[in-house]
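Dumping the structure here so I can ask a few things about it.
For this view, one protein chain was removed and the others were kept in their places.
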């Protein structure tokens, strides 16, 4: 199972969204609470007003308590269009004067003497809000407390509370969405440096070990610092290694030449067949050793130059000729036709003459060692905006499957005897440094070709 | 005379001539036009005559519905409905009454079922309480007079003018003015209660005048109208416009006046009780009543006035009844509970009785 990648962006967005959700929920709950209180408050006043109107219309007439129910009280309550109204007027003797006799729901009438009492309860299976208002009657023939119990169902209240809450929630929702949108934008913007850094790193040459220079926020500096530190150490290591190799190769040179000299002086006339063969082998191995040493040195030099030497416009034809001269030995088999073909006009590239020469020399050397049977041709030409140095031989060539591997170091296409060594790898690295490639043309009818392909020099590039 | 014979004739015609309707006392049965698949029981305090065209037209639209209609007096209707509600027993599928205050009380007591439909949504807010009580007519409370007996200069156009008329021509109009007996008529009570609310001074003075004029008291609209027909009574007060217009159509001598100081407008109420056995049928009938088709039939054949339409021909009244502010629609809402308070009601009727019934008796020269 593949582990899902976490994204900084989504982590942030998610958490902010959660916080906003939480906040929105809390606000909505608060809104609901306050809406209910507000609705209750509003409608309670209506209830109270109606009750008070009724108490105001209480009269004592010949020792009898009477009450005229004003339509206005009911009209007032009728402002809650859908709610049902229940009421009861109670005299001081506890008798119900008029209204719903059974509207007697645990009301503490005594408490109502101090002021209006509100309570929420149930009557006839519906929730109702009740207000109890009392009035002290003081008539010579009649004194005591009369009560008006006014109840109303709560549909209008709930409706108002609901409407207020809904509106509030919509506002909260819009605000939350805006906040979220704003946060997403802010996060995206804030994470731009990360993207920029990623792009910078991606755009780098894999070979490039120079420090990363970019504007970046403080938080990313440790990462880049680490990278740079690591690259610095790597660079140091590589340099040290190369220097060591160069030094070693250099050191080997003298004893190797001496060994070669001794081998050269060995007379093989007196030797028997077996010893002659062994001597032959020794000569071959010494030769191989010499070649490898030279390649190591060549490589070390090339690598070193790619860091320090500035590129200039150079004549590729001239360089190729020099490489050709120094690499093709005079002692080459006379039956082999060795040719060098320059291009009609001069071919200029932006680069380093020494590395290019090394590269071409290595390619030619490789052809001589492994390829050539009757023919070796070196051609310099230009095609569109590319400069090409082609080395063609009529040998067996390298099968296409191995082309990629051959340009990496020390891969041998034939195991043991006559391994490729570093040759192509060096050429490939030089080509890369010059923004070009080493490529191969499959042996068609005639020749197997190795091509060094680099961009032409253009004024102003 | 033909007018009084009409109900009997109706019985005869209907009973012998067609199976379409059989009248048993105050009860009428309208069989379904096709195979009966449902029977709707309607208890109404509305004249069967007025409802018949509506019922028949409804059955055109619902050919498999039979209708069982019983005509009540408003107070009886309320009483029976209230008891049935308390005992949780059925009492019809649909209640119709001109005493909307009684219907509102029933609904407030939890005895009504809510009904919502596209038709109910078009009902104006003052004619719909809780989707439980609907006003389905538009009937002004009018004054009716016999033109042969009331000279043009006497014709009252306001409540005040009526009062003055009775005071200034006491002998001529003694015993010649008719109105409801509040003890018997629920709608009569409601109209009087609202009169007292609208203009209490005017009401007091009118009451006094009525008392002095020894007003003729009857239980119901049609009773007053028949007195007018026969010429016993010259002026009818607080008659529902629908009945008045029907009577005026029959008797060209009767004329209708809408009082110009204010005109109470009743919207007759419909309610589906909680005990209804066929509430869905009740809903269909209710929708029909509220629909354009039903309203058209109502205007042409039953109630003659409508909230959108103009006054019918030969009715003396303001051009734009409601917009002018003269028409005062009775709002179907909890404010009517004040009218239904038992103490309030009994006190009001007591006061009225003392004034209208007792005093004239007392004052009548022996």
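The first chain written gets the first letter, and so on, giving A and B; residue counts start at 1 in each chain.
Note that in this section contacts are C-beta pairs under 8 Å (C-beta built on N, C-alpha and C of every residue); 3 or more make two chains touch, one makes a residue touch a chain.
Heads up, the rule we're going with is that contacts and distances are computed from a predicted model.
For the chain that is left out, the UniProt protein name among "Multisubunit sodium/proton antiporter, MrpE subunit", "FAD-dependent oxidoreductase", "NUDIX hydrolase" or "Response regulator transcription factor" is "Response regulator transcription factor". Note that the undisplayed chain, when the full complex is considered, contacts A. Per the touch definition above, the residue from A:175, A:338 or A:456 contacting the chain not shown is A:338. The missing chain, though absent from the display, is touched by one residue of A:38, A:179, A:256 or A:282; that residue is A:256. Contact with the undisplayed chain is limited, among A:242, A:293, A:362 or A:449, to A:293.
The omitted chain makes contact with just one of the residues A:62, A:203, A:265 or A:401: A:265.
The set of subunit A residues touching the chain not shown comprises 250, 253-254, 256-262, 264-265, 287, 290, 293-294, 297, 301, 304, 325-326, 328-332, 334-335, 337-344, 354, 374, 377.
Methods note: only the chains that are shown with their structure count from here on.
Between the CA-based centres of subunit A and subunit B the separation comes to 81 Å, rounded to the whole angstrom.
Remark: subunit B residues 107-110, 125, 129-130, 197, 331, 333-339, 341-344, 347 touch subunit A in the complex. Per the touch definition, subunit A reaches subunit B in the complex via residues 66-71, 73-75, 77-78, 81-86, 89, 97-99, 124-126.
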